[in-house]
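Please see the structure below; I have some questions.
A single protein chain has been omitted; all remaining protein chains appear in their positions.
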Amino acid sequence: MGVDNFDLGALADPTKSHDSIKIDGEDPVFLKSQFRQMLTIRLVEEHLAAMRKEGVIGGPVHLGAGQEAVAVGVSTSLRNTDRIFGAHRSHSHVLAMGGSIHGLFAEVLGRETGLSRGMGGSMHLWDQPRGFYGSVPIVAGTVALATGAGLAAKMSGTDDIGVVYFGDGAIEEGVVHESLNLARMLQVPVLFVIENNLFSSHMHISLRQPHDATSRFAAAHDIRFDTVDGNNVVAVKNAAQRLINHSRSGEGPGFLEAVTYRLYGHVDWREDIDVGVRRSTEDLANWRKRDPIKRLFQGMEEAGIFSLDEQNLCEAEIRKDIDEAWAQALRDPYPSPDTLLDRVYTKQVMG
Amino acid sequence: MGVDNFDLGALADPTKSHDSIKIDGEDPVFLKSQFRQMLTIRLVEEHLAAMRKEGVIGGPVHLGAGQEAVAVGVSTSLRNTDRIFGAHRSHSHVLAMGGSIHGLFAEVLGRETGLSRGMGGSMHLWDQPRGFYGSVPIVAGTVALATGAGLAAKMSGTDDIGVVYFGDGAIEEGVVHESLNLARMLQVPVLFVIENNLFSSHMHISLRQPHDATSRFAAAHDIRFDTVDGNNVVAVKNAAQRLINHSRSGEGPGFLEAVTYRLYGHVDWREDIDVGVRRSTEDLANWRKRDPIKRLFQGMEEAGIFSLDEQNLCEAEIRKDIDEAWAQALRDPYPSPDTLLDRVYTKQVMG
Amino acid sequence: METRVQYNYGTAIRSAFEYLLEKYPEVFVIGQGLWSPWYVGNTMTDLDKKFGKSRVIDTPVSESACTGTAVGASLAGMKPIVVHPRMDFMLYAMDAIVNQAAKWSHMTGGQGHPGVTIRAIINRGGEQGAQHSQALHSWFAHVPGLRVVMPATVGDARDLLIASVLCEDPVMYIDDRWLYDQTDQLAPIKELDLASLHPQCLGVGSDLTLVSSGFSTRLAVEAREALLKEDISAEVIDLRLLNPLRIELIVQSVMKTGRLLVIDGGWRTCGLAGEIIASTVEKIPVDLLRKPPVRITLPDAPAPTSRVLEKAYYPTKKMIVSKVHELLKC
Partner (left out) sequence: METRVQYNYGTAIRSAFEYLLEKYPEVFVIGQGLWSPWYVGNTMTDLDKKFGKSRVIDTPVSESACTGTAVGASLAGMKPIVVHPRMDFMLYAMDAIVNQAAKWSHMTGGQGHPGVTIRAIINRGGEQGAQHSQALHSWFAHVPGLRVVMPATVGDARDLLIASVLCEDPVMYIDDRWLYDQTDQLAPIKELDLASLHPQCLGVGSDLTLVSSGFSTRLAVEAREALLKEDISAEVIDLRLLNPLRIELIVQSVMKTGRLLVIDGGWRTCGLAGEIIASTVEKIPVDLLRKPPVRITLPDAPAPTSRVLEKAYYPTKKMIVSKVHELLKC
């Protein structure tokens, strides 16, 4: 049995793919909005990193800085009637669907005005009006859930889909394999998006799996898949669009492997340089050259549709939004301690 | 990513492989012992079927009649210091290692003299002195256990291996996929033997998986594998030997897919003709033509090394053993009810 | 007058499925054995033929993903029922049940409602042994966020399944194959609200209080009848709902009788029977208790296979009667 493409090769090589993003044929207005979204996510996360370091944020934050192109590229083809699920590193997944910065901040600070009404923090986000059906930190915990949400869409006769973002670590959980098989057998419209950032906390993928291309499992389960440079928003967008169209038109699940890298360490603001294998200062420097935001900027600048001034203006606007949202969130109230038991069940026990 | 061999094709086609087993180059004495073992297992199971039907046996029996070539072929290369695990359909796995017919009968009857001292019945067998480390009816429940037992052998510096028999249904459990990855990463000497009999209780594999060759998962996990006609004891033996040598020599796990069919239904004596899809009278008749015992007999007879008379003699001897063992087991005592709590822990709570 | 129809516990369950599938397009069923004639007794016969294999879904052997899929579908507005033909198999599905379904409402600030129903069948006896006999209801009663239902009567078998599926919270509906042959005449279906469900008194009495659920309630009712012949008057309270647990009726009864015997078909340590005792004694002035409360449970051992050991393992009516005699001794 011959399988020829089990390894990511150049896609996982940090010395490759430093070039600017090719934007031929893409709409400039659209590209600028993609850029703005990615930059927003980046600046939001940098802010969270700083506030966590200062101790203003009490709970853990898992930052996805460096991986913004995945959620932004995928969300292009999503709508707020889809059912999107995330995991522990999901700020980008919510924001890419237009989620409120203030809602995210308030949640991270445990305030009543947060996305999950202060009951979730960074690791449990909910923004159902925008299609975001939740994220949780149990690794792989949402993969079957998204399958079910996709199944629900199919049963209701809509062409909405389920989506789940998970990692190269999560695919080591058995439930993912079960879900791939079940989704395939029931022809569920669900997109499995794997952000392969080569790490599961301190463990490089080479310490955990014999090959680094996780889409080999999609192949084994007969699920249509694609593998892309996850730091190229245009590539992500195009691949996602194809797979999503496939699912919307009733042809079953899709699997998108986006190869990327996180610029922070596993949790909070540190860089985790000293931890595990193959997370060297040098690698990190190389991955910074592959920054999805920088590369999109370069591509647009070279094509003459965007300038440093425009970028600066954009950045200033975002920073203003962030500052306001943060200030507001800090003023927001905490949930009242006597609501502790209020949401265990939908209805309280009655007399 | 191209994978070319996801389907069993002719191996799963009941109209194929009716021919006699090719025995060129095999030792006649050895072949006769293989034949005797297979016939013993068959007759033991037919006896169990009859006794279950009569109600003499109180608990469920999952019969593997038709699948004898798998355990017999594999066990050829095993020794009693290996660590072999089974599942709900494991009579053959124990007997092929030389397990006692009386011990099995007594266990099935819940007697103190049984393989598991009357605490297990047909679905929980134990014969550690012969290398059999246990079988249990939770589907896939022993797959990780065998991985651990193989790891233990490696850590102790022996060249013993773990072995686990499981089914095409079991591979749908997530823990199997986790175990394949873990075994591969730790280079555990363990042989995964999948008896692909195309059914999981009433469900044909086509209702459960998009392809019928389960070894596609071994490929995805980078585990050396082979796929054979599981009703050809010579083919099973040769493939198992290669994979076992590979594991014994420190090269990690192996995966053997043996395609076969059970002649009884899922549980007890019935044939399950009316149940599920693709288990028709016609299919069953065709699979009977592919009977592993009949085909070996034909091969040996054609080669002039075995005759009908010899077969009859062999059968008569086995029947005598069976009758004696059964009679003895029926006379054996039940465990005493006041031992109910004796084996919950190795030591009782002390003062 | 209402017309009543004859059911057994098994066909009562089936009629609940039929009602739900007919009336609610959001209802679907997923689990192992649903296209089989034997997996789940007579409780789902031919539902796949009547409602189609896309609403009555038989599955690969993947308890974890199937349960998670049902949870996800419920978050997206469906009313799925996932069926586990044996509770033992659910040990593969604990993450979906305990980490996900039970917590989602709380974690999302009351916005996400995983209104999934998990039907877990207790299917023991018959020399099947330790991995095919478990009754883990006490585990689920321990987990906040789950509702746990354990119908003892034919009527409850039907009506509580319907109430479970219509409830917006995750519900463990636990039925016991040893009850399937019970029969009763049932009035037409009324949709009940699980959140306002109470335990029920199945027989008034004054000498002592018997508390139980599921199959143990059947034993308790039978024991009550036997005791009546000796002029011993036992009050039988059937819990129905184990989580959230409602203790008031039991407290009132024990205030009256001063004696409590709890019967449970699960293990003893940290089990339901102990919980009933603790919750009751906490609420009763010590001088109203005439005797220390007592429980009858499984011994703290896995289920054996051999028939002689099975006989010693499971609680019986006889054990209840003799425990009652002890309790009433001076």
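Per-chain numbering from 1; labels A, B and C assigned in written order.
Throughout what follows, a contact is a pair of C-beta atoms (placed from the backbone, for glycine too) under 8 Å apart; a residue touches a chain by one contact, two chains touch by 3 or more.
Since the model is a prediction, treat every value here as computed from it, not as a measurement.
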Displayed chains contacted by the hidden chain, counting the whole assembly: A, B, C
Residue touching the undisplayed chain, where the options are A:Ser200, A:Thr260 or A:Gln311: A:Ser200
Omitted-chain contact residue, chosen from A:Glu173, A:Glu195, A:Asp226 or A:Asp291: A:Glu173
Residue in contact with the excluded chain [from B:Tyr133, B:Tyr165 or B:Phe192]: B:Tyr133
Options C:Phe17, C:Tyr92 or C:Tyr180, residue touching the unrepresented chain: C:Tyr92
On chain C, residues whose C-beta touches the chain left out of the figure: 64, 88, 91-92, 94-95, 98-99, 102-103, 106-107, 129-131, 138-139, 141-145, 243-245, 266-267, 269-275, 277-279, 281-287, 289-295, 299-302, 304
Where the missing chain touches chain A, by residue: 58-60, 110-111, 118-121, 123-124, 136-141, 169-170, 172-175, 200-203, 207-209, 274-276, 334-335, 337-341, 344
Those residues of chain B which, in the complete complex, touch the missing chain: 83, 85, 114, 116-120, 124, 126, 128, 133-134, 136, 138, 141-153, 155-156, 162, 174-175, 178-179, 181-182, 185-186, 335, 342-351
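Here is the rule we use: only the chains that are shown with their structure count from here on.
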Centre-of-Cα separation between chain C and chain B, whole angstrom: 37
Where chain A and chain C are represented by their mean Cα positions, the distance between them in whole Å: 41
Residues of chain C touching at least two other chains: 59-60, 62, 64-65
Multi-partner residues of chain B (each touching 2 or more other chains): 172-175, 207-209
